[in-house]
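Here is the structure we will look at, set down as structure tokens.
The other protein chains are all here in position, but one chain of the complex has been omitted.
Then we have chain A:
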Amino acid sequence: MEQPACASADSDNKPTGMTRLPSTPIINQDLRRRIVDLVTHGKGGHIPSAFSIVDIIATLYGQVLRFNPERPRDENRDYFILSKGHGCAALYAVLHRHGFLSGAQMENYLGFDGILGGHPDRTKVPGAEASTGSLGHGLPFSLGIALGLKVRKRCNKVVTLVGDGECHEGTVWESALVAQNLGLGNLCCIVDYNGSAAQILPHPDIAAQWRAFGWQVREVDGHDPAAIADAVKPFMAAGNDGAPTAIVAHTVKGRGVSFMESHGPWHHRIPNLEEYAAIMKELE
């Protein structure tokens, strides 16, 4: 068995060899513009879904996770799994900001020979820890990573982001039960609670559901970087045993552009020239 890595893990949460690029509301507006450019020029993608989670992902990489863009599979890294893979434009924008992805790779988004598709691909994208797209896979896959890290006596953390609609999938709750029973204190699941589920099959009280499965639950404004960081940091500082952590992040689908917000026709729509201009004006 390998040497326990806790001692060598970066205790003050600085990424190995990197200067942090913090997540702030102003900076995240820039990420939103990047997302719009990606989807518009690539002619595909889910802008409102990405806007719903971009503040969360930017904060994780900006304030919380340990990573090394020069060595994306660095053994001391923390793991971030975007289970709701259709929001990947937000992940790509953040990975680009932190140096995992080049400008040329971003420009080839959705290109036949590009590495950035409509869902993240672990075999192609530096920094992507799982190939997702079909909902309900990311959390059980993350559960395996979290268990494996404990088997190997390592102290890396695992953070998974799922959608509230994705929480219809049975595997989410199967995994919730298993993670609690295995005492995976090194696993955190963030729920992008933007009301998608409520359009179809509402969760009466999603925080209570996670609590009922034995998880530690926090609720947070999913568009407030400081609040997100504060919610995640206790998990990062805790040991690897005990209850896993669920963070219900209250978000707005399409957050940042007034006419994209909520659950209208923009889910998978590509802006035309006029719409592009209007979006960019709101994101100034």
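Observations on the model:
One rule holds for everything that comes next: contacts are C-beta pairs under 8 Å (C-beta built on N, C-alpha and C of every residue); 3 or more make two chains touch, one makes a residue touch a chain; residues count from 1.
Going forward, contacts and distances are computed from a predicted model.
Going by its UniProt record, the hidden chain of the complex is named "Transketolase-like pyrimidine-binding domain-containing protein" among "Mur ligase central domain-containing protein", "Transketolase-like pyrimidine-binding domain-containing protein", "Putrescine transport system permease protein PotH" or "Sarcosine oxidase subunit delta".
Between the chain not shown and the residues A:105, A:142 or A:209, the one that touches is A:142. Screening A:41, A:122, A:168 or A:263 for touch with the missing chain picks out A:122. When you scan A:152, A:168 or A:268 for touch with the missing chain, the hit is A:152. Not every partner is drawn; the one left out touches chain A at residues 1, 122-123, 129-131, 133-134, 136-137, 140-149, 151-152, 170-171, 174-175, 177-178, 181-182.
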